[in-house]
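Note that this complex is displayed minus one protein chain, with the remaining chains in position.
Each chain gets a letter, A and B, in the order it is written, and its residues are counted from 1.
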Amino acid sequence: MQWQLLAAQLINGIALGSTYALIALGYTMVYGIIRLINFAHGDIFMLGAYFGLIAISSYNLSLIPAMIISMCLAALVGITLDRIAYRPLRQSPRITVLITAIGASLLIQSLAQLIFGADYRSFPAKAIPIKIIRLGSIIITNRQIIIFGTAILLMILLHLIVNYTKLGKAMRAVSMDKEAAQLMGINVDRVIAFTFAVGSALAAAAGILVGILYNSVDPYMGTLPGLKAFVAAVLGGIGIIPGAVFGGFFMGIAENMVVAFGSSTYRDAVAFAVLILVLLIKPSGLLGKRVQEKV
Amino acid sequence: MAANELLRISTLSVSFGGLKAISNVDMTVYEGELVGLIGPNGAGKTTLFNALTGLCRPTSGEIVFSGKNLSKKSAHYISRQGITRTFQNIRLFKSLSALDNLRIACHQNMSYTFLGGILKTKNASRQEEEAEKQAWAMLEIMGLSQYAHERSVNLSYGNQRKLEIARALVTKPRLLLLDEPAAGMNPAETQELLHLIRSLRSDFGVTIILIEHDMNLVMNLCERIFVLDYGVLIAEGSVEEIRSNEQVIQAYLGADV
Partner (left out) sequence: MTKRNIVVTALLAGFYLLVQLLAAKRVLLPYDLQILGLICINIMLAVSLNLINGFTGQFSIGHAGFFGIGAYASAYLTVVHDVPFLIALCAGAVFAAVIGIVIGLPALRLQGDYLAIATLGFGEIIRVVILNIPQVGGARGFSGISRATSFGHTYLFMILTVLIIKNFISSYHGRACIAVREDELASETLGINTTFYKVSAFTLGAFFAGLAGGLFSHYMGYINPAANQIGFLKSIDILIMVVLGGLGSITGSIGAAIFLTLIPELLRGLAEYRMIVYPIILILIMLFRPAGLLGGKELSWDALSRFYQRFAGKRQKQRVTGDGSE
């Protein structure tokens, strides 16, 4: 195993990991606020990729406006999903909501297949003409840099929103104590809708980035990255925002290391192995605190 | 007072993170006693019950029940040794009928195997009949027969408390821990409960530890009282002794009595 190959896989891992981190942020924020594993989150990621693809190939937009439009549309989808499927179930057992989320995920997938077709579609190459950058014997593509850069930029933006805007602060308040936040006059439903919007927008951005990275978009592309990003969120401690970022990079790198040192057929099993290890050893995640049921 | 020692707790401590909910508690309870455990909110009474029933791990110390060391044993094992309880915030099997709540509690009295159940052997059917009989009998004793097929969550608050006591009794415990059984009851119900608890002890020969905020109830019912404050046992003794204990009055009774 040469170190160049290792370095290349590490770079791949960081690029992929930054997209996982973006998706994981949505999972973690939604879980933090309503304790729901939003199974449909991965499918919003997929929709984001399609929105971007269509904006670029049919409307000839360049990457940045396409991404902004895609993020806005995905935010709308996220809000609608919450309004129709989840909000009526706020008082229901969590399993009921979880089943609903699974249903929503399947529904979005099937609708996408009906509307966009089941076949793979590729991002037009003109969106980002590929350039290769050499650092000594290490090869980096401009796409990898753009993916990483965009992801970091969005994370900084999220950090600012959560910490310095009124809605962001309300979000943190609600995730700490819903009842107390309500008593303090915070409109909880609005805050939840806002959380879905932000999470979905990040997922949509990730969708476009993954579409560029692998140069392919299809209706089922959300399932596996969605699950892996979920694992990333659990790994970092679900509900903890920096945890999701850490988990995302970890998963991306781990996955590519397995490809480098093992077999690529097992790359998808890595996520689940990590998940199970985390759940069994420290279910609250690496950065999480343990909570015990009070009797 | 029978001198037969049933439960001995020595230097028991329970901590949650930095919080010492129980520290170095020593307590002995004798067979057939009815003792009270009192103390202000957050004193660690429920935590002591949790430690006794295996629902939380003691940080240190020992629990010896009828000669057996029960510290660090699992909750179901402890229950099988004869300690069972009710909960401060009722924990019935909500969606099941009152009768089914009690039939489930017959668990320890049954022994047929999986295969026996699947094949519905004679032995299995006999045990099932027996369990059903026990459940009905207990409903009768508690005056809950007419609610046998009612979902337990639909019973009145007082009846839910009684059903929970019934459920605990079906396991044929030697030591019964009651965690604020009168909470939320009106005076008439409380009075009825007082008689019920008294008769339970004589009818079932069960030893009882009672956590209760209603001082009248405790003073009326219990022969001996333990007082916890901030996780420390600050007093123990007869009703009279507790009534006149300076420390207790300061910590807890103060305004009340």
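The definition used in the following text is that contacts are C-beta pairs under 8 Å (C-beta built on N, C-alpha and C of every residue); 3 or more make two chains touch, one makes a residue touch a chain.
These figures come from a predicted structure and were not determined experimentally.
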Have a look at B:Ser15, B:Ser66, B:Gln88 or B:Gln108 and name the one touching the chain we're not showing. B:Gln108
Selected from B:Gly54, B:Gly158, B:Pro181 or B:Gly231 as touching the chain missing from the view: B:Gly54
Touching the hidden chain in the complete assembly: which of A:Cys72, A:Ala85 or A:Ile161 does that? A:Ala85
Which residue of A:Trp3, A:Tyr120 or A:Phe272 touches the chain not shown here: A:Phe272
Touch with the omitted chain, as defined above, among A:Ile14, A:Ile99, A:Ile138 or A:Val188: A:Ile99
By the contact definition given up top, give the residues of chain B that touch the hidden chain. 53-55, 74-76, 79-80, 84-85, 87, 91-96, 100, 103-108, 110, 112, 114, 116-120, 124, 127-128, 131, 167-168, 171
Just checking the interface: what residues of chain A touch the absent partner chain? 35-37, 85, 88-89, 92-100, 102-107, 109-111, 113-114, 223, 227, 230-231, 234, 263, 265-266, 268-269, 271-273, 275-276, 279-280, 283, 293, 295
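The definition used in the following text is that only the chains that are shown with their structure count from here on.
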Which integer distance in Å separates the CA centroid of chain A from that of chain B? 49
